[in-house]
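The block underneath contains the structure these notes are about, expressed in structure tokens.
One protein chain is absent from this view; the other protein chains keep their places.
So that you can tell them apart, the chains are marked A and B in the order they are listed, and the count of residues begins at 1 in each.
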Amino acid sequence: MATKSLKLPMIICSFLLLVGCSAARKPKALRHRRPCKRLVFYFHDILYNGHNAKNSTSAIVGAPAWGNTIHLTPQNHFGNIVVFDDPITLDNNLHSPRVGRAQGFYLYDKKEVFTSWIGMSFVFNSTRHKGTINFAGADPILSKTRDISVIGGTGDFRMSRGIATLATDAYEGEVYFRLRCDIKLYECCEFAIPLISAPKGVKRKWSCRDGPMDLQVGYPLGLHLGHSSDSKGSSTIACTSMSSAKESEEESWIGRIFYNWAQ
Amino acid sequence: MATKSLKLPMIICSFLLLVGCSAARKPKALRHRRPCKRLVFYFHDILYNGHNAKNSTSAIVGAPAWGNTIHLTPQNHFGNIVVFDDPITLDNNLHSPRVGRAQGFYLYDKKEVFTSWIGMSFVFNSTRHKGTINFAGADPILSKTRDISVIGGTGDFRMSRGIATLATDAYEGEVYFRLRCDIKLYECCEFAIPLISAPKGVKRKWSCRDGPMDLQVGYPLGLHLGHSSDSKGSSTIACTSMSSAKESEEESWIGRIFYNWAQ
Partner (left out) sequence: MATKSLKLPMIICSFLLLVGCSAARKPKALRHRRPCKRLVFYFHDILYNGHNAKNSTSAIVGAPAWGNTIHLTPQNHFGNIVVFDDPITLDNNLHSPRVGRAQGFYLYDKKEVFTSWIGMSFVFNSTRHKGTINFAGADPILSKTRDISVIGGTGDFRMSRGIATLATDAYEGEVYFRLRCDIKLYECCEFAIPLISAPKGVKRKWSCRDGPMDLQVGYPLGLHLGHSSDSKGSSTIACTSMSSAKESEEESWIGRIFYNWAQ
């Protein structure tokens, strides 16, 4: 009798341990990644050319021996360093409301073809968001789209990491460039209370997530539950019901992925 | 009899699974973040102005067409790039012992107001610490405090990530700037044996943590333990006792957060 009553709990426990082990180790092993935040912006670069002192948002500040700081050098501008403070808009209209500034530098680093390297921040200080997103990486301008790294962030974007896809949306000669920047953050941190509405002096708690975490745990758990034909009702249900609770939470996350704002 | 003897284990097992599932998935979902290391430094920038070749620790090396490399340009120094090698001290005294060097560059990137973008490393090579902390980000100089990103580190700070809060502690004209840098690392890696005392040639193991990890797991576990009125003595205690063991370990971490050093 005792033997019989022992069997089932033993099986369940073995199964539990199996699930426990795999649940604890899988999240690190295979985390399918989807953005926890996605933001699309345009920024507008008007390069100083000797005649547009008032309108220009950027200027050449470094050049090789065979160049100068007024005209972009020959050989695909190799060696030119440009410092910029470009307005950011939500659409492709230079005259749309500015929601932030793109600030930093880019440099042309190849003689044979246009290609650049960029180090910059998106700086937001609106009623909607406060903080910065920091970028770095190679920007091969002639590619239709190219990716740079989101290497960090502060304020509402503190500790962010991700990928930003740049695309040249339009250009006029060597003076005006409009870039589309599609930011996909895979590591997001958020304050319990947003920065803009938090009372001064109150210490704000914040927390992080990487991706909408659905497949992260749901996938290996589901897999093992499927394998195990020994597991009985109650426990399986307990886990499955949590799983679906998770999924609905996840949907709300996905719903928030396309994320726009107006100042 | 068997039925009766089965009930309690079943309940416990269901509960265990519940805890197991939530424990495995919560750490990713909501990790409240506190620094795993905090360091406060001052660094001192003396800009070359044509007359202080000996004392200066930085120099203008890039300027727009309307500027030069001796004098900061008008329009809030827009376009000036400065390379620096500034001494780091533990207090706000320029003549205090140097515990490291702040090396890199900053550039002024706005015409209407002073603001800069900074890429730099703190380089330590003392008996206390060896390694570098790498920073990047927008630095709106006129803000009382502003945050830049810790984008990486090497040696004792390998693979670090975090936020550094800069504050202008003092300045004299356009020559001397003293910055306070409050570094909060949220991802820390450490060698089992510190770099400075490790024998040469021995391969050093190292490990990482993000934050003092208390709320990370303790919070959801505690929550579920509170909800479940079915769970019986021994197992609950097993977990609680581990929890408190954790907390005391965590305290020792928090105790190490304010972390000073002298060369």
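Assume a residue touches a chain if its C-beta (ideal position, glycine included) is under 8 Å from a C-beta of that chain, and two chains touch if they have at least 3 such contacts.
Predicted, not measured: the structure shown is a model, and the values here were computed from it.
Engineer: Can you tell me which of B:I60, B:L90, B:L166 or B:C181 touches the chain that was removed from the display?
Structural biologist: B:I60
Engineer: Among A:R33, A:H71 or A:R98, which one is in touch with the chain left out?
Structural biologist: A:R33
Engineer: Touching the hidden chain in the full complex, which residues of subunit A are there? Just list them.
Structural biologist: These residues of subunit A touch the chain that is not shown: 1-2, 5-6, 9-10, 13-14, 16-18, 20-25, 27-33, 61-66, 78-81, 107-111, 115, 117, 119, 136-138, 140, 147-151, 161-163, 186.
Engineer: In the complete complex, which positions of subunit B touch the hidden chain?
Structural biologist: Interface with the chain not displayed, on the subunit B side: 1-2, 4-5, 8-9, 12-13, 16, 19-20, 23-24, 27, 48, 50, 53, 59-62, 68-70, 81, 83-85, 101, 103-105, 119-121, 123, 132, 134, 136, 151-155, 158-159, 189, 205-210, 213, 216-217, 221, 232, 234-235, 238-239, 242-243, 246.
Quick note on the criterion: only the chains that are shown with their structure count from here on.
Engineer: What whole-number Å value describes the gap between the mean CA coordinates of subunit A and subunit B?
Structural biologist: Here subunit A and subunit B have centroids separated by 20 Å.
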